[in-house]
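All protein chains but one are shown in place.
Right after this comes chain A.
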Amino acid sequence: MSEMKNDDFVNYELREFKLFEPLFRWARKKSLWIVAFCTGCGGIEMPPLATARYDFERFGIMPNPAPRMGDLFLITGYVTPKTLKRIIITYEMMQDPKYVLAHGSCPINGGVYWDSYNVVKQLDKYIPVDVAIAGCMPRAEAVMEGIMEIMRKIEDGTADGWKRYKENYEWYKKNQDELFGEGWREKDARRWLAWI
């Protein structure tokens, strides 16, 4: 057996289970665990989504306190550079496959904060976004629709943000470093996550 590199192992693993891949996709779409990291104002749409009226748990979706066990990362509303640092670290902590759903116009183009000094204009430059919901604020129905779209994309195999992040990591890293400055992980992130 030839020597395998670290990247090859991931590919090998994917190739190995190709036969069962449709089954896995179906299972993944049926059990989306949300990372409970509500950024910005969209977090207020989560309680009606979780409670009796829209009750997303009937779709196998549930909020989850730990990024290590989450699949779906909701970016609910505007993102400031300070939050973005935490978002990137949380996103990298999540296990593959992981999906990102961005709420509202702020992650798309800044929304009403388009000329603000402290709101990130395009979230897509820093982490891959699979589905973005336009509007301000998206109601719980719109969020539900976005989650349905994520489910459809998971079944198609087109929700591949986590793969894109690996493939284009240099580009994402470049954008992150441009915004935060070189060595921000060592300088800032280490203060709240000692093991980075």
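As a working rule, contacts are C-beta pairs under 8 Å (C-beta built on N, C-alpha and C of every residue); 3 or more make two chains touch, one makes a residue touch a chain; residues count from 1.
Rule of thumb we're sticking to: contacts and distances are computed from a predicted model.
One chain of the complex is hidden; its UniProt record names it "NADH dehydrogenase", one of "ferredoxin:thioredoxin reductase", "NADH dehydrogenase", "Pyruvate synthase subunit PorA" or "AsnC family transcriptional regulator".
Here one chain is not drawn; of A:36, A:50, A:144 or A:179, the residue touching it is A:179. Screening A:95, A:118 or A:158 against the full complex identifies A:118 as the residue touching the chain left out. The missing chain lies against chain A, touching residues 81-82, 109-110, 114-118, 120-122, 125, 179.
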